[in-house]
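Only one protein chain is missing; all other protein chains are in place.
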Amino acid sequence: MSEPLLNIVGVSRHFGGVHALSDVTLDVVAGEVHALIGPNGAGKTTLIHQISGAQMPDAGRIEFSGADITRLSMHARVAAGVARSWQITNIFGRLSALDNVALAVQGRQRDWGSSFRFWAPVDAEQPIIDEAAAWLAEVGLAGRESTLAGSLAHGEQRQLELALALATKPQLLLLDEPMAGMGPEESERVVELIEHLGRRVSILLVEHDMDAVFRLADRISVLVSGRLVFTGIPDEVRAHPEVRRAYLGDVDA
Amino acid sequence: MGGALYRQSAQRRWAALALLAGLTVLPLLLQAVGHEFYVSFVSRLLIFALAATSLNFVVGFGGMIAFGHAAFFGAGAYTVAILMENGISSALVAWPLAIAVAALLALGIGLVSLRTRGVYFIMITLAFAQMIYYLFISLKAWGGDDGLSLASRSTLGSLPLSNDAVFYWVVLACLAATLLLLDRITHARFGRVLQAIRENESRMEALGYPVHSYKLLCFVIGGALAGLAGALIANHGQLASPSLLQWTQSGTLLVMVIVGGVGALYGGVVGAATLLLLEEVLSHFTHHWHAALGLALLFVVFRAPHGIAPWFHRRFSRSKKNEAPRE
Partner (left out) sequence: MTQLILEQALNGLQFGLMLFLLAAGLTLVFGIMDMINLAHGSLYMVGAYLAAAAVAASGSFVVGVLLAVAGTAVLGALLEMTVLRRLYTRDHLSQVLATFALILIANEAVRMVWGDQPALLNPPDALSGPVELGGFSYPAFRLLIIAVGTVVALLLYWVVACTRVGMWVRAGASNREMTEALGINVKRLFTLVFAAGAGLCALAGAMLGPLLAVQVGMGESILILAFVVIVIGGIGSIRGALVGSLLVGVVDTLGRALLPWLLRSFLPGEVAANLGPALAAILIYLLMAAVLFWRPAGLFPARG
């Protein structure tokens, strides 16, 4: 395989006496969908926090595109090409859906320049607005542009959340349970979207829906109690006895 | 964007222009009816409107409840007075310097204060303002408790600022320019980012925005504009008084903002006008007008909780509530 895009080396993180992550080493190569599974409380979201910069690890190193980003602030990581979605919907409830995404588009300084602009009205920046509308259409929210994000249905808010992350045009997308709380139809749409994206963007996917995971993932890593138990292709993971015992057994039961 | 209050319909723009025209001819009208005294009063009102507007930008638009705005107001006033003491009376030098000093002060205070949030932010901005206050009253060189008086008003080209009407027009121009600037800022990229930060700070950070820098700059702009207001108030009464720096001054400005409408473009103006007019009227009727003012403020808290400007806005505009303004 090609050179890893994301390289996590020996990352640990504890809260008080609780070891949320212990010596986790993991990589995501360019173009791959890498699923992260594990029982509740295994540390999956904590790992996402370390990569996105919401938290800093106590030990270990995180490299992205060959550069050390371990101590970088969250916004700097986004600028470098790492975007994330949240397990609990995190959007601008009192802005319209279009304005939500327009903010994400406008934030790409490399494309649009600085947002420290004080005079020209933002409403006149048609290219930004057009691109934002295109992202909404891509995640299936065409026609909902002027609806306040807070009054979208739950599934639609999840789609908007995805659009926000995508509109930053990341190289690596960290998706924390993107299908949480969605109906089967909406889930199917998101699965298709990720399948479609998988060719352009690398994805680290945390998900509980095993059907979706086995369908989407190129590789799967299993996290149990903050430790990485196993990494392999889906068939290996399915067959791995320890994984079955530690995790899949719970799900099948 | 969600900030419907900042959106100017054509109708509102005309209203603003009409108001500006009315305020421009006001001194002539007052002279015609022999009440020139009120020109000075309205000047003071407009200066406080400017100060409150600058605070409203920080509080209402930046989402930072700053309880130390008097520091920048006072710093602007003292800068003009100290320069005057040292023989620099040109407004073109002194006023920009007053703005710069206030901005620098805001930069320093903001850098430290923005590490904290919520109540702690309120309190640390208050603490810094108190520092500035005590610093000024204990330095005898700068007048101590008595403040620094100005030998004359600043000089501005050939404009006779000592004439109350001329000074009034200069003040009005400063206020109008400030309102225009803030209106543009709030509709520009910077304003859109600020508004979104107020809505959801962590999400903005995750969209790649250096949130801290945006908030700091907002704080600095607010401080700088308060510095301009300070330069004007020092000229108005020809005195840089320590009372400008007192925490009750910060409180009064905050009260003006809340009364007028937090986050409304004209909130600071409406609040300052309401408070100062109320003060003026009540003090004619009763010696104990402070108590009456207090009761009026309690009334606002419990009856018009979003301030007066939004109340007007709701009464006189047909904006739809549940739809975002931009289609």
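For reference, chains read A and B in written order, and residue numbers begin at 1 within each chain.
Definition applied: a residue touches a chain if its C-beta (ideal position, glycine included) is under 8 Å from a C-beta of that chain, and two chains touch if they have at least 3 such contacts.
Please read these numbers as outputs of a predicted model, since none were measured by experiment.
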item: Left-out chain, listing which of the shown chains it touches; value: B
item: Touch with the omitted chain, as defined above, among B:20, B:131 or B:166; value: B:131
item: Subunit B, residues in touch with the chain not shown (by the definition above); value: 59, 65, 67, 112, 115-120, 122-124, 126-128, 130-131, 134-135, 137-141, 247-248, 251, 254-255, 258-259, 262, 288, 290-291, 293-298, 300-302, 305
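Assume only the chains that are shown with their structure count from here on.
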item: Centroid distance [mean C-alpha coordinates] between subunit B and subunit A, Å; value: 43
item: Parts of subunit B lying in touch with subunit A, wherever the complex brings them together; value: 1-2, 181, 184-185, 187-193, 195-196, 199-200, 202-211, 214, 217, 322-324, 326-327
item: Footprint of subunit B on subunit A - complex, ascending; value: 52, 54, 73-76, 78-79, 83-84, 90-96, 98-99, 103-104, 106-109, 114-123, 125, 145-148, 151, 164, 168
